[in-house]
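One chain of protein is taken out of this complex; the other chains stay put.
Moving on to subunit A:
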Amino acid sequence: MRIFDPHIHMTSRTTDDYEAMHAAGVRAVVEPAFWLGQPRTSPASFLDYFDSLLGWEPFRAAQYGIAHHCALALNPKEANDPRCTPVLDELPRYLVKDRVVAVGEIGYDAMTPAEDKALAVQLQLAADHGLPALVHTPHRDKLTGLRRTLDVVRESALPLDRVLVDHLNETTVREAKDSGCWLGFSVYPDTKMDERRMVALLRAYGPERVLVDSAADWGRSDPLKTRKVADLMLTEGFTEDDVDRVLWRNPVAFYGLSGRLDLEVTAPDATHEGNSVLRGGE
């Protein structure tokens, strides 16, 4: 079984998690930029974080045979903090990098005018850079948040079929599916979705354009939830092809829209990688 976790915050996880994820079948992840659990106080803090998502994390992942890509953005919560918003001016030079496969996570937290602006600006950045967007739906007042999100996307230069709307549940899946966007479900130990409800939604709405993620971070979360959903799908009568579609082919298709997905993992012990005359000597 091959698994692609399309939304996981590995920077908040231990190296043991990478080992366990590989053992469970995870071969690729996308790490979207988000909040650290404590407010940042300057754009420089974002830049260090982005550098880590383009340096240390792919290295750490490759040690365990996992291809790591990232999505970069100013997150919805900190879009409200004027100390952080100047990072929007730095984003363009990051969005051209290899292994950046989306703009994200963007969207709404408290649905403020500042969040409206950051969402619109970053949807435009995604369109300008040929990237899809990972859009988070708010935890509070979710259905209203989804509708407002879809309205802003419709007004943007980014087509809905290049948008993954995440953290969906029973109350938001229908309208999201009807919009033509990709459908993301985060499976958590307590909040968001659980395995049983996820399988029920797959039965009701089908596997088309559905992505399942663990969204694991520093909170109570589980980086093996993708595998647990796959196992329950099989127990409940879904085929191995259905599992492969939801847990691998759908995320590959969505992030593949960037043209930057590279699922071949180069072992980090290959310190000699590349051209044999590259190093030279003297």
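In the analysis below, a residue touches a chain if its C-beta (ideal position, glycine included) is under 8 Å from a C-beta of that chain, and two chains touch if they have at least 3 such contacts; residues count from 1.
Just so it is clear, contacts and distances are computed from a predicted model.
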{"item": "Protein that the absent chain corresponds to, by UniProt name, given \"ABC-2 type transport system ATP-binding protein\", \"Sugar phosphate isomerase\", \"Peptide ABC transporter permease\" or \"2-oxoacid:ferredoxin oxidoreductase subunit beta\"", "value": "\"Sugar phosphate isomerase\""}
{"item": "Among A:A23, A:V96 or A:A204, the residue in touch with the chain that has been omitted", "value": "A:V96"}
{"item": "Residue numbers in subunit A that touch the chain omitted from display", "value": "51, 54-56, 58-59, 63, 92-93, 96-99, 259-260, 262, 264, 266, 268-282"}
